[in-house]
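As you look at this complex, bear in mind that one protein chain is not there, while each of the others sits in place.
For subunit A:
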Amino acid sequence: MSSDTVAIKIDNVSKKFTLQYHRTLKQVAVAAAKGHKVRDTFLALDDVSFEVKQGEAIGLMGLNGSGKSTLLKLVQGVMRPDSGTVRTRGRIAGLIATGAGFHPQLSGRENIYLNAAVFGMSEAETRRKLDSIIDFADIGKHIDSEVGHYSSGMGARLGFAIAIHVDSDIFLADEVLAVGDKPFRQKCMAKIDEIRTSGRTLFYVSHSAASVARMCDRVIVLENGRMGFDGEPEAGIKYLHYDDGDDDPGNDESAMGADI
């Protein structure tokens, strides 16, 4: 499905995080006086470069803490790299690490408007799609209660429902389905398939080899913030040794749902 148009261009991107050991001025002063370390930095992303063509479905894999969510946050524009450049084409929508950017004290409905506005939807567009979003999230009367009281699955349902209703060109999905129940996961998989076949660019983060093999036509593996592998899905999964363990969900449809 991919064309020649570049959708995402990542050049020598590094992202450094500061580990802050002390938070208040007093703690910082005391630690500094005692000669303790006040902060430490490490590279969550280290000189990462690659290009994604329009319509490609990228599976982003790697162990916990390897920098996948960080990379997606750079692509979404939530964070900026410390060095290197990130360039994207068109509208971006998606869900990064379980739980969307919701305001816990607001109702689900109010959060729909806010979230949609950040994704660039106008008031009229949101109003037009409101019923469809609520329908897809399917969380019943909770839509009018505080999001802070939602179960994690309910939050993910609403976040995903909003994200798929954005007319985006690039869709980011970071373990969005990890907390959804089975019927919802199936609904989501169908939706992601639809996104894929419509020529939109997909960035899919998952620890499930089976779902990546099914959904993606290219796999990128991050290892401690560095690019470890970039190529065919099968080879990438093999590279990560996600293909051998006997507790792996395997390839059958029902088990695959277990940890999409």
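Note that in this section a residue touches a chain if its C-beta (ideal position, glycine included) is under 8 Å from a C-beta of that chain, and two chains touch if they have at least 3 such contacts; residues count from 1.
To be clear about the criterion, contacts and distances are computed from a predicted model.
Considering only "2-oxoglutarate ferredoxin oxidoreductase subunit beta", "Carbon monoxide dehydrogenase medium chain", "Transport permease protein" or "Biotin synthase", the record for the omitted chain gives "Transport permease protein", by its UniProt protein name.
When the whole complex is considered, the residue among A:Lys37, A:His103, A:Lys182 or A:His241 that touches the unshown chain is A:His103. Although one chain is not shown, part of subunit A still touches it, namely residues 3, 5-6, 9, 17-18, 20, 23-26, 54, 73-80, 85-92, 96-97, 99-106, 110, 113-115, 117-118, 122-123, 167, 169, 198-200.
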